[in-house]
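See structure below.
With one protein chain held back, the other chains of the complex are shown just where they sit.
Naming follows writing order (A, B and C), and every chain is counted from residue 1.
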Amino acid sequence: MTPLDDSPKEACGLFGIYGHRDAARLTYLGLYSLQHRGEEAAGIVTHDGREMHSFKAQGLVSEVFNEERLHQLPGRAAIGHTRYSTTGGSVLKNVQPLLVNCAKGSVAVAHNGNLVNAYELKQRLESSGSIFQTTVDSEIILHLLARAANGSFEDSLGECLRELQGAFSLIFLTERALIGCRDPNGFKPLCIGKMNHAYVLASETCALDLIGARFLREVEPGEVVVIDAGGPRSLFPFQGTNTALSHCLFEHVYFARPDSVIFQESVQAVRVKLGRELAREHPVAADFVMPIPDSGNFAALGYSLESQIPFAIGIIRNHYVGRTFIQPAQEIRDLKVRVKFNPIREIIKGKRLVVVDDSIIRGTTTRARIKSLREAGAKEIHMRISCPPTKFSCFYGIDFPTRKELVANRLSLDEIRKFVGADTLGYLSLEGLLKCVGKPSSYCTACWSGQYPIPFGEEGDKFALEKHAGEGKC
Amino acid sequence: MTPLDDSPKEACGLFGIYGHRDAARLTYLGLYSLQHRGEEAAGIVTHDGREMHSFKAQGLVSEVFNEERLHQLPGRAAIGHTRYSTTGGSVLKNVQPLLVNCAKGSVAVAHNGNLVNAYELKQRLESSGSIFQTTVDSEIILHLLARAANGSFEDSLGECLRELQGAFSLIFLTERALIGCRDPNGFKPLCIGKMNHAYVLASETCALDLIGARFLREVEPGEVVVIDAGGPRSLFPFQGTNTALSHCLFEHVYFARPDSVIFQESVQAVRVKLGRELAREHPVAADFVMPIPDSGNFAALGYSLESQIPFAIGIIRNHYVGRTFIQPAQEIRDLKVRVKFNPIREIIKGKRLVVVDDSIIRGTTTRARIKSLREAGAKEIHMRISCPPTKFSCFYGIDFPTRKELVANRLSLDEIRKFVGADTLGYLSLEGLLKCVGKPSSYCTACWSGQYPIPFGEEGDKFALEKHAGEGKC
Amino acid sequence: MTPLDDSPKEACGLFGIYGHRDAARLTYLGLYSLQHRGEEAAGIVTHDGREMHSFKAQGLVSEVFNEERLHQLPGRAAIGHTRYSTTGGSVLKNVQPLLVNCAKGSVAVAHNGNLVNAYELKQRLESSGSIFQTTVDSEIILHLLARAANGSFEDSLGECLRELQGAFSLIFLTERALIGCRDPNGFKPLCIGKMNHAYVLASETCALDLIGARFLREVEPGEVVVIDAGGPRSLFPFQGTNTALSHCLFEHVYFARPDSVIFQESVQAVRVKLGRELAREHPVAADFVMPIPDSGNFAALGYSLESQIPFAIGIIRNHYVGRTFIQPAQEIRDLKVRVKFNPIREIIKGKRLVVVDDSIIRGTTTRARIKSLREAGAKEIHMRISCPPTKFSCFYGIDFPTRKELVANRLSLDEIRKFVGADTLGYLSLEGLLKCVGKPSSYCTACWSGQYPIPFGEEGDKFALEKHAGEGKC
Partner (left out) sequence: MTPLDDSPKEACGLFGIYGHRDAARLTYLGLYSLQHRGEEAAGIVTHDGREMHSFKAQGLVSEVFNEERLHQLPGRAAIGHTRYSTTGGSVLKNVQPLLVNCAKGSVAVAHNGNLVNAYELKQRLESSGSIFQTTVDSEIILHLLARAANGSFEDSLGECLRELQGAFSLIFLTERALIGCRDPNGFKPLCIGKMNHAYVLASETCALDLIGARFLREVEPGEVVVIDAGGPRSLFPFQGTNTALSHCLFEHVYFARPDSVIFQESVQAVRVKLGRELAREHPVAADFVMPIPDSGNFAALGYSLESQIPFAIGIIRNHYVGRTFIQPAQEIRDLKVRVKFNPIREIIKGKRLVVVDDSIIRGTTTRARIKSLREAGAKEIHMRISCPPTKFSCFYGIDFPTRKELVANRLSLDEIRKFVGADTLGYLSLEGLLKCVGKPSSYCTACWSGQYPIPFGEEGDKFALEKHAGEGKC
């Protein structure tokens, strides 16, 4: 069996709730709506007033949990996590939330993002006697917390968080509280909602919508929100440090669900704007504008609105496709692409097409799709991409392939065009991209510009923990 | 757990291949692309030149089969089936293809459609000593075949088929041949393709596309195609009987995949025409036209093209939703609707919407969706349905609820509008609908018109076999 | 994975109960205690007054059923079956009880034994139009029943049973009654018990013991016992035919549980007598008598009692061994034997041993065990077998290997001794064996004497149904 997709992978969905008798079930639902942020594994930890309960396993949320397992997760407070591996192979031990006992009591944590100083921290912790049972950098956070000076839990947490460098939206569950926090750069989203008397934390607002919770606001970059019996209160452990904002712009381009609001903007609205801007930057005469479904949907709509070229659905996506797929012994050409996407010959044949997608990573998938459009009879194919060429790795949580594998890093624009087989190829410019969001300066553009908001050493590699896992000295 | 969906259910997808060393794998792929025709169970039977091999189980195609199971299905000929129950509860014994031994040797059959004289045939067979191990009417076909006079297999098959009344697209696998046939009315689709030296039969052309087979033609209504070592040849056992064509028009309205060609027309093209006609019949001033995804997609595009009202994607569908779903203990209002569809508030708020869907069955789902659009702030909701009011049960294979449960059977147009909560409601007229297909007279319109092309007695009820299952005399 | 054992395999355990609100659970328990009669698959069918319910699957009883599945088997009447394949590969479709609908209503059947005229019956049935969905000969019985003349069910059943030749203990469940019957030869055991107001049928009395039912009597050879709301009543459809009794003596030698009473004798008591007689026939000077556990336990005790040589447990059996076993890549010598049986060196070293087992089939297992006793230091090994040399196949339900594979068919006594590596080898004589049971003339001794109580043609082969399964004429 072969994984089907080489899209960029996201680093996780977070959900937490405090003060609801149905906490585990609502967390399950929340994770359901955040499934697009990680399809590999899922877990829930609850606290029932006396002790913690935990269940986690590999698979989709709907595969991991059933009636019986939710039943074994009692309590009015819960946190959950859906995962695509950023650091840490996808083995069971690495599935989050992590739950430990320490001098601070029982603590569970769920993490979205990637630490750039994970390796240094782990080295330091191991050299003073820590043992590591996982290869996720979230375990480092718990070690730091456990070793923090013995003041209040909040003081310890602040001390711990100030050691971290990189991207971290975190939800903690302790014996007394649900705690959410975001790194001072605000790389990854995290929002707060309310549902009757309960408070909710979630990576995206679509999770609030599903359970019928009301969106209150986003957790601020650098803010710690402690929600306990007394309601929510805010701490600002990074106060005084002057950190520029660097929201992940790829969330708007690709990751986030279009019905979510993140970084104070509607995701779908941003994407429609990207499509309009793309039409202005790269106009072309054509019969139809069609998206690669579903990633190109809104940008294609925007392109169509701006260009006045009719919008069409020319490719059918098979939504039954699972995460793995049985390969025929006798290889069928381009089967991997076709099993997910079938071009509609009757629409395409003899037509000049503008085909819109969000990004090109390795180029091979785009190439195969264009080939299958040609075979369906397309006369001209004008590929339009709603962001600039993706040339640089991400160290803050997006699981791009290595820099060498990024086609835009290796080839010139025209070489890419030839490689993917398009008649014309237009990427949205970085300037154009930034025009489409409200506060351009508050975003990280590293994967396009190479300007990394947080520096990292040679060891800042996101796989540092795994690479070094087998290198002890015993 | 609760089934999520009350859409009309289709009666099965069929696939068969003859002359390919990878027969089971290609059948698996074919079933993959026909998954929308039946999500409950799947099965494959192969013949390896010496004996038959069979595996079938409940679940999606991707859940039922894996590398190991395909490996245990050797042979160059195979047939497969995906199932939604028409007759026969969904228990394992009823999963198709059925495989038996009889005087004609080993025979397997896969069936799409519903017999209206199943009960009479079964009564007659039992009274002359037949035993039934399933409650699917396909078993009746095998009994008739086994009891047919001892001439050639083809003669026996003709004798058997002439006894059947109702809808039946069938694929047989025998020790010598792959055989496809369609009832003389041509209710259900079935097509022939070629892939190098191998021949393929499939319910829809999308299955040919996936495996890279070339579409040759449809099996003709009343035709039997026998494919063996000598290639395909045709028989016409119904010759002389003068049967009017009655293709299932609901296939074009809802069931078939938009990228398929059935009854000699492109499904998506028909749907776009339905939308255009709908716009002509029921125009309205609005800000956006939006589909209920994905069933309303193409009709909404057509409506938008005709009306010049901009097309929008205002509802996000969660494709991770499995076939069952864990209900919160403390019921969340309209959760069942919301877990699948989330309206995008930023698009909808304050807007006048034309919302397009393919049909209204019970009305409760439409009502819940309209309610959630209202909660998202829609100013006006103009519901448009791309077929006439569905007032009558189908006895030929579509699993509508009972006639009493069909909202259009109980309520007037305005009562339905009030019930679902729309500002205006427009159904496409039967005349309008028929304008959108090439040969209007060749279609069955019973579910809208009540004009049934094949009569049926009191016992013609599609559940007759199950109802009577427990009524023996022992 | 490799099946571990080459012991002779038994053909099934039967259980039925009528008139108890906990019918399915008691059937589950009954099957539990009959697990030794078939480890491959298990099934239960119940009738709840309205309809039949069925669940069956491959695996041990404890693997097949759980709380939830028993819950889905309501009703006050139930029958169950544990299976080792006699005829019919071990695929799911062949798992019993079989359940069908026919002119006689819903009927389920569970069968222990083997028909010698199965092939002829099946040929005849197929030629008059019957279809077969399994390869177990029990399906033939249902076809005959369905085709019997339309009198009372009892008359039809008598008509059906009189067609059968061979061994058949049967339990039927109909919509009105629980019915047990034994062939007139009385090959296989079947007993009746009572539990409060409920009646029970079971292959062995150990099943009655477990559920606390009282043993009433055995079903008589040739008797049909119909148990319904009016209590049990007897029919004798074979009356007039004068059939000699031929109980399976291998049941006493090996199959039946030692705590059962069958054919009116205590199994363990017979086995102790076999051991005593063996000691008289084949005395030897030795330090210990030790059984191959558990099959040789009681005969070894008898040998020890008679010979006054101390009894010892010199081999430990690992009861955790499952039905399959992972083989090391680099083959460990005799591992298959050792994983089940470990000789205790401290007991065996330097000692003269009488080793008692029930039978030798292929000889390879005995050979491996003797080898491992030698390696543990045994000075002399005197092998004693509590029945005569097994030279002939069984056509009535015991799954011996083919005649050629039976070591006693190929080799002389001394050759066998050399082959298995014993210092001396003594088989109990047929006369000695028959001395140990009450009515010697009432037993079948075919596997030792070659005198078959029921003749059979070339096609009487127990695998006839399977061999011909792929030979149809289509």
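Heads up, the rule we're going with is that a residue touches a chain if its C-beta (ideal position, glycine included) is under 8 Å from a C-beta of that chain, and two chains touch if they have at least 3 such contacts.
In this text the structure is predicted, and so the values were computed from the model without any measurement.
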Touching partners, among the displayed chains, of the absent chain: A, C
Option touching the unshown chain, where C:Phe238, C:Phe311 or C:Phe419 are the choices: C:Phe311
Option touching the unshown chain, where A:Glu175, A:Glu220 or A:Asp294 are the choices: A:Glu175
Contacting the left-out chain in the complete assembly, out of C:Ser33, C:Thr46, C:Asn114 or C:Ser393: C:Ser33
Residue of C:Val116, C:Leu301, C:Ile370 or C:Ile385 touching the missing chain in the full complex: C:Leu301
Options C:Leu92, C:Leu210 or C:Leu434, residue touching the unrepresented chain: C:Leu210
Contact set of subunit A toward the excluded chain (per top definition): 50-52, 98-107, 126-133, 135, 142-143, 146-147, 153, 174-176, 469-474
Hidden partner chain, residues of subunit C it touches: 1, 21-22, 25-26, 28-29, 32-33, 35-36, 39, 60-63, 65-67, 70, 206, 209-212, 257-259, 261, 266, 268-269, 297-298, 301, 304-305, 310-313, 316, 318-322, 325-326, 328-330, 332-333, 335, 338-339, 342-347
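Following the convention adopted for this analysis, only the chains that are shown with their structure count from here on.
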Touch-based graph of the chains, sorted into line, ring, star, complete or other: line
Most central chain, Cα average position: B
Geometric centre distance via CA averages, subunit C-subunit B, whole Å: 48
Centroid distance [mean C-alpha coordinates] between subunit B and subunit A, Å: 37
Chain centre separation in whole Å, for subunit C relative to subunit A (CA means): 60
